[in-house]
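The other protein chains are all here in position, but one chain of the complex has been omitted.
So, chain A:
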Amino acid sequence: MTSSTTDAATARRAPSSAPAPGAHPERAGRRARRRHRWDAKWSPYAFIAPFFLFFAAFGLFPLLYTGWASLHKVSLHDPGHMEWVGLENFSRLLEDDFFWNALRNTFTIGVLSTVPQLVMALGLAHLLHYRLRGSTFFRVALLTPYATSVAAATLVFAMLFGRDYGMINWGLELVGFDHVDWENGTWTSQLAVSAIVIWRWTGYNALIYLAAMQAVPDDLYESAALDGASRRQQFWHVTVPALRPTILFTVVVSTIGATQLFGEPLLFGGSQTGGGSHQYQTLGLYLYEQGWFNFQLGRASAIAWAMFLILIVIGLVNWLISRRLHTRR
(Lines give C-alpha, C1' and ligand atoms only; values in the text may rest on other atoms or scores of the structure.)
Protein backbone atom coordinates (compact mmCIF):
# COMPACT_ATOMS: atom_id res chain seq x y z
CA MET A 1 0.00 0.00 0.00
CA THR A 2 2.74 2.48 0.90
CA SER A 3 4.55 2.11 -2.40
CA SER A 4 1.41 2.68 -4.42
CA THR A 5 0.30 5.79 -2.53
CA THR A 6 3.71 7.45 -2.69
CA ASP A 7 3.86 6.48 -6.30
CA ALA A 8 0.46 8.02 -6.89
CA ALA A 9 1.64 11.14 -5.13
CA THR A 10 4.78 11.38 -7.28
CA ALA A 11 2.78 10.85 -10.38
CA ARG A 12 0.33 13.54 -9.43
CA ARG A 13 3.12 15.94 -8.70
CA ALA A 14 4.82 15.08 -11.96
CA PRO A 15 3.43 17.74 -14.34
CA SER A 16 4.33 20.60 -12.02
CA SER A 17 7.95 19.46 -11.74
CA ALA A 18 8.54 19.83 -15.47
CA PRO A 19 11.46 22.25 -16.05
CA ALA A 20 10.22 25.52 -14.68
CA PRO A 21 11.67 28.83 -15.97
CA GLY A 22 14.78 29.71 -14.02
CA ALA A 23 15.54 26.19 -12.76
CA HIS A 24 18.84 24.45 -13.51
CA PRO A 25 18.09 22.46 -16.63
CA GLU A 26 20.85 19.97 -15.82
CA ARG A 27 19.65 19.18 -12.34
CA ALA A 28 16.06 18.97 -13.49
CA GLY A 29 17.11 16.53 -16.20
CA ARG A 30 18.94 14.33 -13.73
CA ARG A 31 15.99 14.35 -11.41
CA ALA A 32 13.63 13.45 -14.26
CA ARG A 33 15.90 10.56 -15.25
CA ARG A 34 15.99 9.28 -11.71
CA ARG A 35 12.24 9.56 -11.48
CA HIS A 36 11.80 7.68 -14.72
CA ARG A 37 14.07 4.94 -13.56
CA TRP A 38 12.17 4.68 -10.31
CA ASP A 39 8.88 4.83 -12.12
CA ALA A 40 9.79 2.10 -14.58
CA LYS A 41 11.02 -0.10 -11.80
CA TRP A 42 8.09 0.24 -9.41
CA SER A 43 4.98 1.15 -11.34
CA PRO A 44 4.39 -2.39 -12.64
CA TYR A 45 4.15 -3.45 -9.01
CA ALA A 46 1.67 -0.69 -8.36
CA PHE A 47 -0.43 -1.85 -11.26
CA ILE A 48 -0.64 -5.41 -10.08
CA ALA A 49 -0.96 -4.38 -6.44
CA PRO A 50 -4.78 -4.22 -6.38
CA PHE A 51 -5.08 -7.87 -7.25
CA PHE A 52 -2.58 -8.91 -4.64
CA LEU A 53 -4.15 -6.69 -2.03
CA PHE A 54 -7.53 -8.24 -2.67
CA PHE A 55 -5.99 -11.65 -2.81
CA ALA A 56 -4.23 -11.08 0.50
CA ALA A 57 -7.39 -9.85 2.17
CA PHE A 58 -9.91 -12.28 0.70
CA GLY A 59 -7.74 -15.22 -0.33
CA LEU A 60 -4.55 -15.61 1.60
CA PHE A 61 -5.68 -14.29 4.96
CA PRO A 62 -8.80 -16.49 5.14
CA LEU A 63 -6.73 -19.45 4.03
CA LEU A 64 -4.16 -18.97 6.76
CA TYR A 65 -6.74 -18.03 9.35
CA THR A 66 -8.76 -21.14 8.50
CA GLY A 67 -5.62 -23.17 8.98
CA TRP A 68 -5.08 -21.56 12.36
CA ALA A 69 -8.73 -22.11 13.32
CA SER A 70 -8.52 -25.75 12.29
CA LEU A 71 -6.09 -26.30 15.16
CA HIS A 72 -8.59 -24.95 17.66
CA LYS A 73 -11.99 -25.65 19.03
CA VAL A 74 -14.08 -22.73 17.86
CA SER A 75 -17.80 -22.31 18.22
CA LEU A 76 -19.90 -20.01 16.10
CA HIS A 77 -21.32 -18.75 19.38
CA ASP A 78 -18.04 -17.14 20.25
CA PRO A 79 -15.61 -17.21 17.31
CA GLY A 80 -13.21 -14.92 19.15
CA HIS A 81 -12.61 -17.55 21.78
CA MET A 82 -10.32 -20.27 20.47
CA GLU A 83 -9.19 -23.24 22.44
CA TRP A 84 -6.01 -24.95 21.24
CA VAL A 85 -6.55 -28.62 20.40
CA GLY A 86 -3.62 -29.29 18.09
CA LEU A 87 -4.37 -31.74 15.34
CA GLU A 88 -7.45 -33.17 17.01
CA ASN A 89 -9.82 -31.82 14.38
CA PHE A 90 -7.81 -33.63 11.73
CA SER A 91 -7.39 -36.89 13.59
CA ARG A 92 -11.11 -36.76 14.23
CA LEU A 93 -11.74 -36.50 10.50
CA LEU A 94 -9.87 -39.76 9.92
CA GLU A 95 -12.43 -41.60 12.03
CA ASP A 96 -15.39 -39.56 10.88
CA ASP A 97 -17.74 -41.70 8.79
CA PHE A 98 -19.56 -38.60 7.61
CA PHE A 99 -16.31 -37.18 6.26
CA TRP A 100 -15.35 -40.32 4.36
CA ASN A 101 -18.86 -40.62 3.03
CA ALA A 102 -18.69 -37.02 1.81
CA LEU A 103 -15.28 -37.62 0.27
CA ARG A 104 -16.56 -40.72 -1.52
CA ASN A 105 -19.61 -38.85 -2.78
CA THR A 106 -17.50 -35.94 -3.96
CA PHE A 107 -15.33 -38.38 -5.88
CA THR A 108 -18.16 -40.36 -7.48
CA ILE A 109 -20.19 -37.25 -8.33
CA GLY A 110 -16.97 -35.73 -9.67
CA VAL A 111 -16.38 -38.67 -11.99
CA LEU A 112 -20.03 -38.95 -12.95
CA SER A 113 -20.17 -35.31 -13.90
CA THR A 114 -16.69 -34.57 -15.27
CA VAL A 115 -16.17 -37.50 -17.62
CA PRO A 116 -19.40 -37.29 -19.63
CA GLN A 117 -19.18 -33.51 -19.52
CA LEU A 118 -15.75 -33.34 -21.16
CA VAL A 119 -16.47 -36.14 -23.65
CA MET A 120 -19.65 -34.44 -24.74
CA ALA A 121 -17.93 -31.07 -24.86
CA LEU A 122 -15.27 -32.49 -27.17
CA GLY A 123 -17.91 -34.01 -29.44
CA LEU A 124 -19.91 -30.80 -29.53
CA ALA A 125 -16.82 -28.73 -30.28
CA HIS A 126 -15.95 -31.11 -33.10
CA LEU A 127 -19.40 -30.67 -34.61
CA LEU A 128 -19.27 -26.89 -34.22
CA HIS A 129 -15.86 -26.82 -35.87
CA TYR A 130 -17.45 -27.73 -39.17
CA ARG A 131 -18.86 -24.98 -41.30
CA LEU A 132 -22.42 -24.72 -40.05
CA ARG A 133 -25.24 -22.41 -40.85
CA GLY A 134 -26.01 -20.25 -37.81
CA SER A 135 -22.81 -21.21 -35.99
CA THR A 136 -22.91 -18.08 -33.84
CA PHE A 137 -26.36 -19.05 -32.67
CA PHE A 138 -25.16 -22.49 -31.63
CA ARG A 139 -22.15 -21.08 -29.85
CA VAL A 140 -24.26 -18.64 -27.88
CA ALA A 141 -26.76 -21.39 -27.14
CA LEU A 142 -23.97 -23.53 -25.71
CA LEU A 143 -23.05 -20.81 -23.29
CA THR A 144 -26.55 -20.10 -21.96
CA PRO A 145 -26.56 -22.89 -19.35
CA TYR A 146 -23.28 -21.48 -18.05
CA ALA A 147 -24.91 -18.07 -17.71
CA THR A 148 -27.87 -19.49 -15.80
CA SER A 149 -27.64 -19.24 -12.01
CA VAL A 150 -27.01 -22.43 -10.06
CA ALA A 151 -30.09 -21.80 -7.97
CA ALA A 152 -32.46 -21.45 -10.90
CA ALA A 153 -31.05 -24.45 -12.75
CA THR A 154 -31.03 -26.66 -9.66
CA LEU A 155 -34.58 -25.82 -8.69
CA VAL A 156 -35.80 -26.71 -12.17
CA PHE A 157 -33.82 -29.95 -12.16
CA ALA A 158 -35.12 -30.83 -8.70
CA MET A 159 -38.63 -30.55 -10.07
CA LEU A 160 -37.78 -32.60 -13.16
CA PHE A 161 -36.38 -35.32 -10.92
CA GLY A 162 -39.35 -35.23 -8.53
CA ARG A 163 -40.65 -38.57 -7.32
CA ASP A 164 -44.40 -38.13 -7.59
CA TYR A 165 -44.90 -35.32 -10.05
CA GLY A 166 -41.55 -35.03 -11.81
CA MET A 167 -41.40 -34.90 -15.58
CA ILE A 168 -38.69 -37.53 -15.89
CA ASN A 169 -40.71 -40.10 -13.97
CA TRP A 170 -43.73 -39.15 -16.01
CA GLY A 171 -41.75 -39.88 -19.16
CA LEU A 172 -40.41 -43.15 -17.75
CA GLU A 173 -43.91 -44.31 -16.92
CA LEU A 174 -45.09 -43.31 -20.35
CA VAL A 175 -42.68 -45.74 -21.95
CA GLY A 176 -43.50 -48.47 -19.49
CA PHE A 177 -40.80 -48.20 -16.82
CA ASP A 178 -41.37 -47.98 -13.10
CA HIS A 179 -40.93 -44.57 -11.59
CA VAL A 180 -37.65 -43.85 -9.83
CA ASP A 181 -37.25 -42.19 -6.43
CA TRP A 182 -34.33 -40.12 -7.68
CA GLU A 183 -33.48 -38.27 -4.49
CA ASN A 184 -33.55 -41.25 -2.16
CA GLY A 185 -31.30 -43.64 -4.07
CA THR A 186 -27.55 -43.25 -3.75
CA TRP A 187 -26.72 -43.63 -7.43
CA THR A 188 -29.87 -42.03 -8.71
CA SER A 189 -29.41 -38.93 -6.58
CA GLN A 190 -25.76 -38.64 -7.56
CA LEU A 191 -26.71 -39.01 -11.21
CA ALA A 192 -29.31 -36.29 -10.81
CA VAL A 193 -26.81 -33.91 -9.20
CA SER A 194 -24.26 -34.77 -11.89
CA ALA A 195 -26.85 -34.05 -14.57
CA ILE A 196 -27.13 -30.48 -13.29
CA VAL A 197 -23.36 -30.04 -13.38
CA ILE A 198 -23.11 -31.58 -16.84
CA TRP A 199 -25.88 -29.38 -18.14
CA ARG A 200 -24.24 -26.24 -16.81
CA TRP A 201 -20.64 -26.82 -17.83
CA THR A 202 -20.65 -28.84 -21.06
CA GLY A 203 -21.17 -25.81 -23.29
CA TYR A 204 -18.48 -23.82 -21.54
CA ASN A 205 -15.91 -26.57 -22.06
CA ALA A 206 -17.07 -27.08 -25.64
CA LEU A 207 -16.26 -23.46 -26.40
CA ILE A 208 -12.79 -23.81 -24.89
CA TYR A 209 -12.19 -26.87 -27.05
CA LEU A 210 -13.57 -25.09 -30.07
CA ALA A 211 -11.16 -22.21 -29.59
CA ALA A 212 -8.27 -24.64 -29.30
CA MET A 213 -9.42 -26.54 -32.39
CA GLN A 214 -9.46 -23.37 -34.42
CA ALA A 215 -5.83 -22.86 -33.56
CA VAL A 216 -4.84 -26.22 -35.08
CA PRO A 217 -3.17 -25.44 -38.43
CA ASP A 218 -5.30 -26.42 -41.42
CA ASP A 219 -2.37 -27.94 -43.28
CA LEU A 220 -2.27 -30.74 -40.68
CA TYR A 221 -5.80 -31.67 -41.69
CA GLU A 222 -4.96 -31.24 -45.36
CA SER A 223 -2.00 -33.53 -45.25
CA ALA A 224 -4.00 -36.02 -43.16
CA ALA A 225 -6.72 -35.88 -45.80
CA LEU A 226 -4.11 -36.37 -48.55
CA ASP A 227 -2.90 -39.44 -46.71
CA GLY A 228 -6.45 -40.71 -46.87
CA ALA A 229 -7.55 -40.14 -43.26
CA SER A 230 -11.30 -40.09 -42.71
CA ARG A 231 -12.93 -37.38 -40.63
CA ARG A 232 -13.07 -39.69 -37.66
CA GLN A 233 -9.38 -40.54 -38.07
CA GLN A 234 -8.59 -36.85 -38.40
CA PHE A 235 -10.39 -36.24 -35.13
CA TRP A 236 -8.49 -38.94 -33.27
CA HIS A 237 -5.09 -38.45 -34.83
CA VAL A 238 -4.95 -34.72 -35.43
CA THR A 239 -7.48 -32.91 -33.26
CA VAL A 240 -7.15 -34.82 -30.01
CA PRO A 241 -3.33 -34.79 -29.85
CA ALA A 242 -3.27 -31.11 -30.68
CA LEU A 243 -5.81 -30.46 -27.94
CA ARG A 244 -3.94 -32.39 -25.28
CA PRO A 245 -2.83 -29.36 -23.21
CA THR A 246 -6.31 -27.87 -23.46
CA ILE A 247 -7.90 -31.14 -22.37
CA LEU A 248 -5.55 -31.28 -19.42
CA PHE A 249 -6.51 -27.74 -18.51
CA THR A 250 -10.24 -28.47 -18.60
CA VAL A 251 -9.72 -31.68 -16.63
CA VAL A 252 -7.95 -29.73 -13.90
CA VAL A 253 -10.50 -26.93 -13.81
CA SER A 254 -13.42 -29.39 -13.78
CA THR A 255 -11.78 -31.43 -11.06
CA ILE A 256 -11.32 -28.37 -8.89
CA GLY A 257 -14.96 -27.46 -9.53
CA ALA A 258 -16.06 -30.98 -8.66
CA THR A 259 -14.07 -30.99 -5.42
CA GLN A 260 -15.78 -27.79 -4.35
CA LEU A 261 -19.25 -28.83 -5.50
CA PHE A 262 -21.75 -27.16 -3.19
CA GLY A 263 -24.68 -25.29 -4.67
CA GLU A 264 -26.14 -28.10 -6.72
CA PRO A 265 -26.36 -30.74 -3.97
CA LEU A 266 -27.51 -28.13 -1.42
CA LEU A 267 -30.39 -26.88 -3.50
CA PHE A 268 -31.26 -30.23 -5.05
CA GLY A 269 -32.66 -31.53 -1.77
CA GLY A 270 -32.94 -28.16 -0.08
CA SER A 271 -30.91 -29.34 2.91
CA GLN A 272 -27.35 -29.40 4.15
CA THR A 273 -27.59 -33.10 4.98
CA GLY A 274 -27.46 -34.10 1.33
CA GLY A 275 -30.31 -36.58 1.57
CA GLY A 276 -31.63 -38.76 4.35
CA SER A 277 -28.55 -40.99 4.36
CA HIS A 278 -26.17 -38.22 3.27
CA GLN A 279 -26.16 -40.08 0.00
CA TYR A 280 -25.20 -37.01 -2.01
CA GLN A 281 -23.54 -34.87 0.65
CA THR A 282 -20.33 -33.50 -0.79
CA LEU A 283 -17.32 -32.19 1.13
CA GLY A 284 -18.46 -28.62 0.58
CA LEU A 285 -21.87 -29.45 1.98
CA TYR A 286 -20.40 -31.27 4.96
CA LEU A 287 -18.21 -28.28 5.71
CA TYR A 288 -21.28 -26.06 5.59
CA GLU A 289 -23.18 -28.40 7.89
CA GLN A 290 -20.38 -28.53 10.46
CA GLY A 291 -19.81 -24.79 10.44
CA TRP A 292 -23.24 -23.26 10.06
CA PHE A 293 -25.61 -25.88 11.44
CA ASN A 294 -23.51 -27.62 14.08
CA PHE A 295 -21.64 -24.37 14.82
CA GLN A 296 -18.29 -26.20 14.97
CA LEU A 297 -16.05 -23.77 13.13
CA GLY A 298 -12.84 -25.59 14.07
CA ARG A 299 -14.04 -28.83 12.52
CA ALA A 300 -15.33 -26.99 9.48
CA SER A 301 -11.91 -25.35 9.06
CA ALA A 302 -10.24 -28.75 9.21
CA ILE A 303 -12.52 -29.97 6.41
CA ALA A 304 -11.68 -26.87 4.41
CA TRP A 305 -7.99 -27.58 4.79
CA ALA A 306 -8.47 -31.22 3.90
CA MET A 307 -10.14 -30.06 0.70
CA PHE A 308 -7.27 -27.66 0.08
CA LEU A 309 -4.73 -30.47 0.50
CA ILE A 310 -6.70 -32.66 -1.88
CA LEU A 311 -6.59 -29.89 -4.45
CA ILE A 312 -2.85 -29.51 -3.97
CA VAL A 313 -2.43 -33.21 -4.66
CA ILE A 314 -4.54 -32.86 -7.78
CA GLY A 315 -2.40 -29.90 -8.83
CA LEU A 316 0.77 -31.93 -8.33
CA VAL A 317 -0.58 -34.81 -10.38
CA ASN A 318 -1.48 -32.37 -13.11
CA TRP A 319 2.01 -30.91 -13.06
CA LEU A 320 3.58 -34.36 -13.31
CA ILE A 321 1.36 -35.33 -16.21
CA SER A 322 1.96 -32.12 -18.12
CA ARG A 323 5.71 -32.51 -17.59
CA ARG A 324 5.57 -35.99 -19.00
CA LEU A 325 3.57 -34.73 -21.94
CA HIS A 326 6.26 -32.14 -22.63
CA THR A 327 9.21 -34.47 -22.38
CA ARG A 328 7.51 -36.99 -24.63
CA ARG A 329 7.20 -34.34 -27.23
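A few points about this structure:
Following the convention adopted for this analysis, a contact is a pair of C-beta atoms (placed from the backbone, for glycine too) under 8 Å apart; a residue touches a chain by one contact, two chains touch by 3 or more; residues count from 1.
The rule is simple: contacts and distances are computed from a predicted model.
For the chain of the complex excluded from view, the name given in UniProt is "Sugar-binding protein" [choices: "Ger(X)C family spore germination protein", "Sugar-binding protein", "STAS domain-containing protein" or "Nucleotidyltransferase"]. From the options A:Phe47, A:Trp68, A:Trp187 or A:Trp236, the residue with contact to the chain not on display is A:Phe47. From the set A:Trp170, A:Trp187, A:Phe293 or A:Trp319, the residue in touch with the chain omitted from the display is A:Phe293, counting the whole complex.
Listed by residue number, the positions of chain A touching the unshown chain are 1, 4-5, 7-8, 11-12, 14-15, 36-37, 39-41, 43-44, 46-47, 49-50, 53-54, 57, 73, 76-80, 96-98, 158-159, 162-165, 181, 184, 270-271, 273, 276-277, 292-296.
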